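Note that one protein chain of the assembly has been removed; the remaining protein chains are unaltered in position.
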Amino acid sequence: MSDSLIFSSAADLAALLSAKELSAVELIKAFLARIDAVEDRVQAFLHLDREDALKQAAASDARRSAGEVRSPLDGIPVAIKDAIAVKGQPLTAASRILSNFVSPYDATVTSKLRAAGAIVIGRLNMDEFAMGSSTENSSVKPTANPWDLSRIPGGSSGGSAAAVAAGESPLTLGSDTGGSIRQPAALCGVVGLKPTYGLVSRYGLAAFASSLDQIGPLGRTVEDCALLLQAIAGHEARDSTSLNEPLPDYAAETVQKPEKWTLGIPSEYFAEGLDPEVREAVEKAIQWYREQGCTIREVTLPHTHLAVATYYVISTAEASSNLARYDGIRYGVRAEGAENGIDLYFKSRGQGFGPEVKRRIILGTYVLSSGYYDAYYLRAQKVRTLIRQDFLNAFKEVDALITPTTPTVAFKRGEKAGDPLAMYLSDIYTISVNLAGLPGISLPCGFSQDKLPIGLQLIGRPLDEARLLRMAHSYQQAHRWSRQTPNL
Amino acid sequence: MALWLVCFALAIGATAFSVGGMSAEQPEIDIDYVANLARLNLTPEEKSRFSAQLENILGYFQKLREVNVDGVEPMAHAFAFDNVWQEDVPACGFAPEEALANAPAQRQQQIVVPKVVDDA
Partner (left out) sequence: MEFEAVIGLEVHVQLKTRTKMFTRVAQGFGEDPNTLTDPVIMGLPGVLPVLNLAAIEQSVKVGLIFDSEIPEVCKWDRKNYFYPDSPKNYQITQFDQPICVGGRVEVELVGESRNVMGEHRFVALTRAHLEEDVGKLTHFEQDSLIDYNRAGTPLLEIVTEPDLHTPEEAVAFLQSLRMHLVAAGISDCDMEKGQMRCDANVSVRPSGSSVLNKRTEMKNLNTISGVKNAIAYEVRRQTKVYQQGGSIVQETRRWDADAGMTTSMRSKEEAHDYRYFPDPDLMPVRLPRERIEALRTELPERVFDRQRRYQKDYDLPYTLTSVICFDHELAAYFERAMAAYNGNPKALANYIANELQRERSAAAGEGMLAMAEVKMEPEALAALVEVIDAGVISKQVAKDVLIAMFQTGKHPSVIIEEKGLKDDTDTDQLEAICREAVAGNAKAAGEFRAGNDKAINSFIGPIMKATRGKANPAVVQQLLRKVLAE
């Protein structure tokens, strides 16, 4: 019973709670037991307050008895990436410089989850300050891919994806700046959605790149992601970039009858460099859509080859400024033995940041510095306009784009650690979506010969999550990839 | 260009650079100046390792020069809208204990730092 429970969808679990076949306390205990059983190998969690989780579950049961269920997520565990503020819980962003920081306030998404009655649990591992694609940049420990413990789960939301894949939590929240939800979702065989920029409030997300960051859901099914998106999306006054548009009922829209969509295949995403097994799985998925009556069109996104450079100029520039506040003065770890106030900065930051973070801060500082601003930052912002225009042009012809999520399956731990640029280039299919502010979802579409998950990405028009979810859901209903579970 | 070919080419480029440079456009980074601007202490090992890696990356950034951006507006925000503000009505703030809850050092309800020598 326990095994099928931990691998059930949140929607199914909600039905069990609703039918009173299960209490929230029993449910959370099942997941806590699973975490105890597999965490030694998966290492998805940085922190877990079991007492608090049980307390929340008990409160949910009390609400249910009193007939005061708050939402379909009432009583469902949602684990949180350690970059999102939960009042009274640590917020480390997997960095040494925040290793002792306890958040005195709730992120907007946290408040919304509480309002929905969800059980907010744990702090999930990530690349330090969301900078990375493998979770190897965590200052604490690496997370393992549950499908092959010698491989990385992807990043930066590696803990979020691994926890779902390993059955440790049915739902998790991650953040996506250049693919950090979609890529780990693909590598771990789960569903991950990056919403349209501005759909979900960023208030309470430790910022990496302000114009690119978005919080999003990860889960076993597309429907689950829709449920979680419903709970966290919406305009919010404390985030000035928050969009003020009416929200559809995502969960209801997801299960609507599929249509005969027109899907675009960007030729640049199927060029050399794409692993043959990934290509094959994605092409099979495209064929399936064709068989459902969808029209498949080749489109071109001509500025794709500039996306990685554009992304790394803009994101490092913004990050260099966003991370300036981490200095050990008001909070965080303060270095010892500083000679004076200024020396304190150098020491605390020198000791508190890992190498990838330092590299990106230096890069970002450089591209903004006097004499280089026009050549790098300003130019990258212009190329960004061209990249977005590519997508908007494509969307005149098609409803959505269908691509691989990653060029390869999960690589081995340490394989790319020595070459930062090689690591950056593996984000090629996800990065442009953030630059253009579009929604993107990754869902499982197969396995490699080595039984490693392969992800399919759908990219939509701004605020077109409902259609994307429906497209993804229709595919997932017809395939059994998500029913497979890792051998832990 | 094939991704793995790119990686391969860059690896070659990096080696060539460290031997004496063959690519015309390898930018140099004054890492001391930039690390100072960013208030980051770097070990000598970090300095040399990062310099090489970053110059590699900056070389890759030169791609951005290949495209014509005349007349193209820079994209400062994902979506263009204006006038996002709030009325001037006070909301709840922190009690001093909350503000200083994570303070590494405090005295008289203020943050303590080692003596700061000059004004900004």
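In order of appearance the chains are A and B, and numbering begins at 1 in each one.
Following the convention adopted for this analysis, a contact is a pair of C-beta atoms (placed from the backbone, for glycine too) under 8 Å apart; a residue touches a chain by one contact, two chains touch by 3 or more.
Every value quoted in this text rests on a predicted model; they were computed, and no experiment measured them.
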Hidden-chain contact residue, picked from the options A:43, A:89, A:103 or A:448: A:103
Option from A:45, A:312, A:331 or A:353 whose C-beta touches the chain left out: A:331
Identified contact with the non-displayed chain, of A:156, A:211 or A:448: A:211
Residue numbers in chain A that touch the chain omitted from display: 83-85, 91, 93, 98, 101, 103-105, 107, 202-207, 209-211, 237-241, 317-318, 320-321, 324-327, 329-331, 341-342, 345, 365, 368-370, 373, 377
Where the unshown chain meets chain B, residue by residue: 37, 39, 76-77, 81-96, 99-100, 107-120
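Methods note: only the chains that are shown with their structure count from here on.
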Separation of mean Cα positions, chain B and chain A [Å, integer]: 22
Parts of chain B lying in touch with chain A, wherever the complex brings them together: 1-7, 10-11, 29, 31, 34-35, 37-42, 46, 50, 53-54, 56-58, 60-61, 63-67, 69, 72-79, 84, 86, 94, 98, 101-105, 111, 113-117
Partner chain B, residues of chain A touching it in the complex: 100-102, 104, 197-198, 211, 237, 240-241, 243, 271-273, 303, 305-306, 308-310, 312-313, 320, 324, 327-334, 338-347, 349-351, 353, 355, 358-359, 361-363, 365-367, 369, 375-376, 378-386, 388, 407, 419-422, 424-425, 428, 436-437, 462
